[in-house]
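The complex appears here minus one protein chain, its other protein chains still in place.
Here is chain A:
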Amino acid sequence: MPKSINGSVQLSVADARLTLTGRLDIGVVGRLDPHAILAQGQGQGVSVLDIAGLSQIDTAGAWFLLDLERRIATRGGSIAIEGASAVQAQLIERVRANLAPDDIPPPPRKSPVDHLEEFGRKTASAGRKSVELISFLGQTVATIAGIVVHPKRLRLTSLVHHCQEVGLNAVPIVALMAFLIGVVLAFQGSAQLRQFGAEVFVVDLIAISILRELGILLTAIIVAGRSGSAFTAAIGSMKMREEIDAMRTLGLDPVTILVVPRVLALMIMLPALGLIADVSGLVGGALMSWIELGVSPAVFQSRLVSNTDVWHFGVGMIKAPFFALIIGIIGCYEGMMVGGDAESLGRMTSTSVVLSIFMVIVMDALFSIFFAVVGV
């Protein structure tokens, strides 16, 4: 008596024949239990698997039949598949030819030594990457020096385009960011300084922190996120489409054409953006001081001029081109490192942003030490 083991396939056992009827396809196979089927056939010495009643089998169905056959063989029995139509037999044979080879070695387990080796490899590759990055920096600087000697090599149109892209178009976001930082500093500073009756020192707090550190640092971080990533994505997608290789075969130097205009544009525009950030940060701070502490803009201005050394501004501005160089070089270098697949483009873009922000902060720390030593 046929027993339905599933909605669409039935099983019956009689006279040493295991008979399957119905459909045996990928939707059914997943819900079948080979153990249950084997258990049914076990006691009766089944030697024939009759599939004449199967209306439809697909690759998964054929695999299932072969899997049953294999399971019986491993128990020392044997079973013959009978009743397949010509098409079904062809399919079964094709699947049989493509079963997993028996001698697949199991994947080797990782020992502690392997982990150590991996760590070593990663360290070595990080070291190699630093060397490559520095040589890329050297190449770019050499190309820029070459341009100073032969100014005609400069791609002026490209430079102006990138100046607009990284500089002018970033003005609103940079100005707003710095304005809000000024507001926050004034607000937080006044709350603390009021306890000592030293409200007026809020001007010094704002001026020094914005001019010396925050204005340029936060601008650099925004530019790294905005333009560094854009550099990597643009150069990376050109690399993917073999445009960089095409340039080289045409005798065009990708560093001159792609990297130098971007890096120069950043070096020109980042100080300008830093200046804008300084001004709008001070405006934000002055506004909040006026509202919160009643420090009038006139008082703010006179205290700013008389009490803040111009070197605070100088220190901020000196750092700007260096930050720009870091962002530009890392952005372009990571773009050049993009491989053939879309995955690496995304990975390199995020590496570029993270690495350039990190390096900007490291550089800022080094500058702090340097200026402390020289006493500015």
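By definition in this document, a contact is a pair of C-beta atoms (placed from the backbone, for glycine too) under 8 Å apart; a residue touches a chain by one contact, two chains touch by 3 or more; residues count from 1.
Everything below uses one rule, namely that contacts and distances are computed from a predicted model.
The UniProt record for the undisplayed chain lists the protein name "ABC transporter ATP-binding protein", from the options "Cytochrome-c oxidase", "ABC transporter ATP-binding protein", "Sulfur carrier protein ThiS" or "Rieske domain-containing protein". Per the touch definition above, the residue from A:Val87, A:Ala126 or A:Leu250 contacting the chain not shown is A:Val87. When the whole complex is considered, the residue among A:Val95, A:Cys163 or A:Met269 that touches the unshown chain is A:Val95. Considering A:Ala142, A:Ala191, A:Ala342 or A:Leu366, the position touching the chain not shown turns out to be A:Ala342 (whole complex).
Residues 25-27, 29-30, 58-60, 63, 87, 90-91, 94-95, 98-101, 104, 339-344 of chain A touch the missing chain (whole complex, contact as defined above).
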